[in-house]
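Pasting in a structure now, in structure tokens, and then I'll have a few things to ask.
Note that one protein chain of the assembly has been removed; the remaining protein chains are unaltered in position.
Chain nomenclature is as follows: A and B, assigned in order of appearance, with residue numbering initiated at 1 for each chain independently.
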Amino acid sequence: MSETPSYRGVWPTIKRLPLLPALLLMPILLFGTLGPLFYSHDPVAMNPAHSMQPPYLFGGQASYFLGTDHLGRDVYSKIVEGARASLVVAVTGVLLAGVLGIFLGMVAGYFGGWIDEVIMRIVDIQMSIPAILLTILISAALGGGLITITICVALVFWTQYARIIRGETLSIKEREFVLLARMAGCGTGRMFVRHIMPNLVSTSTVVATLQLGRAIIIEASITFLGLGIQPPKTAWGLMMAEGRMYLSTAWWLPAFAGFAIVITVLGANMMGDWIRDRLDPKLKQL
Amino acid sequence: MEPLLDIQGLTKHFFIPANGFLRRGYSTLKAVDGVSFSVAKGTCFGIAGESGSGKTTINKLILLAEKPTAGKILFESKDITAFNRQEIIWYRTRVQPVFQDASSSLDPNMRIIDIVSEPLDIQQKEIPRRAILLKAQEILRLVGIGPESLRKYPHELSGGQKQRVAIARAIILDPALVILDEPVSALDVSIRAQILNLLADIQEQRHLTYLVIAHDLAMLRQITTHVAVMYLGKIMETGETEQVFDHPSHPYTKGLLQAVPRSKPGQRKERPALYGEIPDPLNPPMGCRFGPRCEHRIQGCDELDPPLMRVAEGHFVACARFPEGGTP
Partner (left out) sequence: MAEKQHLLTVQDLRTYFYTRVGVVKAVDGVSFHLDAGEALGMVGESGCGKSVTCHSIVRLLPPAGSHIVGGKILFEGDDLVQKKEREMKRWRGKQIGMILQDPLVSLNPVHTIERQVGEAIRLDNRRQNKGFIRQKVIAMLERVMIPSAKLRLSQYPFQFSGGMRQRVLAAISLARQPKLIIADEPTTALDVTIQDQFLRLLKELQRQYGLALLLVTHDLGLVAETCDRVAVMYAGRIVETGSVEKVFDDPAHPYTRALMMALPELETKKKRLYQIQGEPPSLLNPPSGCSFSPRCSEVMEICRKEYPPSMPTEAGGVAACWLWANRSD
């Protein structure tokens, strides 16, 4: 669309598009999906002869652009590889959280009564357990790895969905078209599918995009603690954990991974804000 | 001939927790307190009242959105408050509402044709989809929505068009009774006439009966055949519209009619039509509810709540000054 009124000029139109967030999210999207195309070296291959090389601009070799780690692995390629893990975990985790949270929130809001009470108590109980503790317990039960960490992310985030969707459902329930549908004989199943869920789409999308940033941080924290992705697979959090010891000597080990996390989360948050402003400005308090 | 809708002694009390931090105890909000009236087939019955009159609650009670505390609602001589699930489903095809806010009445994610065909989809599953869509299209044409709008979404329509769609949806199941709650007050003044004329036309064509709830007295005069004036949960006066408007007997009715601004300048009244405020519904006055504001108060008005008494054929007033069939 975007017809530019003549009195306005081109710049404000560009300003309206989410260019900056898109730019910030480019790396994780490209690396995460097309990873191997971007490797300059095999991220797993160890090359002790070239270990602890600084980045190119700080005196290192051109082929190891961001330097190497203590085992001689290329930092840049590891970041590319790590993007995939972060992307998969964040997106899948948020999706799972969404499915669970939206379903329970919708049921709680629509039926009310004891169903609402029970679901909300479960939400309250879970929200009082710190995220880290939760993830430790789950990892202890299921072992480490990609699947575990995805489940952890899902379990941490579903409660926020549930609360928000419950509120949305409550307000949708009051709108006259719901009463009219009931008066036309609409059953519960049809009500959910045809009337309630389509009206939850914009809120759900906003919540999901705002969660993505936090999901990446949670994933990085969990991996940092050693509970998530295990070597030789790599993830940004793991890179930061491994590189922690070398902070003063080989700062590039943890620094670039941390930087990658920062710009990705920033991009996700900004994108989430933009989507929220377009779809549903009422949710500004998120 | 028995009336289509017969309300007998309808009462609805709400229990409101008392004020104060601990909220101990309850106050009783007598939203509707012993209301009786009947609506004959083919007529248009209006319920007039200001805020706190109980007219919105009556709407909810008739639509079975609330359960009455006492009293009966007879539809085609059957007591709807005693209906089981099957009967409620039947009832809902016979009585349909049209609400004030058309934007809220239409699902923003559905196309117009789907909104209007939904009741048929649900109720008459055996009819093929094509036939349903054709019927919906026909009804929409009847209310003035052409084929170019069928696939639009509600936000693409104007206020008047949305209300037409709401009306189309209400009549597609061929109900006997349509309950209209402030059908035109949210619309622009120049559009109201279109919708009111449309309602009159379809009533005639499809042999409908209307129950209209509104505060706009001029509008009620135009479209209703009978009217009931409510105040704080009770009917103060009821009868044929012409009768009640031309010969108002209850002091409240008189005050209400006097308070409506007229489009004829030079009729500036000297004093306000009515003094005082509408009392707190949680604490209605003793005896006649209108007593404290009434200029014609007599002995006993603050003790006895007068019942509806006949003052003329089909014309009833709840006022102590009108003993049965008499004039004061």
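Criterion: contacts are C-beta pairs under 8 Å (C-beta built on N, C-alpha and C of every residue); 3 or more make two chains touch, one makes a residue touch a chain.
In this text, all values refer to a predicted model and were calculated from it rather than measured experimentally.
J.: Please pick, from B:I58, B:M219 or B:M236, the residue that touches the omitted chain in the full complex.
T.: B:M219
J.: Tell me which stretches of chain B touch the chain missing from the display.
T.: So the residues of chain B touching the missing chain come out as 50-51, 158, 160, 188-194, 196-197, 200, 215-219, 221-223, 241-242, 245, 255-268, 271-275, 277-278.
Here is the rule we go by: only the chains that are shown with their structure count from here on.
J.: Using the touch rule from the top, collect the residues of chain A that touch chain B in their complex.
T.: Residue list for chain A touching chain B: 175-177, 179-187, 190, 194-195, 198-199, 201.
J.: Which of the residues in chain B come into contact with chain A in the complex?
T.: Against chain A, the touching part of chain B is residues 63, 65, 89, 92-93, 96-97, 99, 101, 104-110, 118-119, 122-123, 169, 173.
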